[in-house]
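Rather than the whole complex, this shows some of its chains in their spots.
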């Protein structure tokens, strides 16, 4: 049975630098045993963002990869603030927001790109929490996916 | 003074089967005394979903009925996971997301379809929590309403 850090290492993921806030907010906040993570975007390792609108200039498969990239940015924030992913016991909640055309209907498929990443690190039981996946008319900087999340720390 | 289960029985409601997750998430999660419920859709007893966009091919009255159906799906999830609605003390929070045209402005009226149902079961004081009701450009499977919620269990 691997720890989250061991799972992370085995996946050979390349994380971006933990994102700086793009406004008056903190990317990460711990209150008691709960960790809150701000809406994260599609930050890449080169410091730029994946941009696009799903159903318009981006396919749902590209959207799923974009959601995975959001998950990587979120992991960067968690590692920067906590030191180790092992401090997190459980994913509580994910709000997955998809920048897409009004007729788009495959939001769960897109947000799975992030959720599958979290499940690969914390496991099928503790790495999967509740979720909403919904369609926004626009997102900051024209990114295709923004995701906020809530985690539970160990005792 | 009736219990939530007694109120539920008196309303003669027909619940759908508790919805299966449509992606990598759990419909229900308990953390300490708090119950988190994923974004639920307009699941009907026959297993299909109400679909449509309010202001386009659906009126706001139909939207309100759709929001009630979301509430019924949520009750099905709560009963399946908790056994009894009496275990829930209080509604904490509802996020009501309406799939509608850009000029639609009656989101509170629509989401009341769910909120009135919760108030009928847990009462005017404990069955009504905080809420946001907002307009999405699209929702999964073209459903007109998606609602996520948070409840408090008895100590």
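Every chain is named by a letter (A and B) in the order it is written, and numbering of its residues begins at 1.
Here is the rule we use: a contact is a pair of C-beta atoms (placed from the backbone, for glycine too) under 8 Å apart; a residue touches a chain by one contact, two chains touch by 3 or more.
Worth saying up front: this structure is predicted, and the values here are computed from it rather than measured.
The complex is built from one repeated protein sequence; 2 chains are visible, and the structure file as a whole lists 3 copies.
Note that only the chains that are shown with their structure count from here on.
Centre-to-centre, using mean CA coordinates, subunit A is 25 Å away from subunit B.
Residues of subunit A that touch subunit B in their complex: 90, 92-94, 98, 100-109, 111-112, 115-116, 119, 128-137, 152. Interface of subunit B with subunit A (complex): residues 22-29, 31, 36-39, 53, 95, 97, 99, 102, 136-142, 146, 148.
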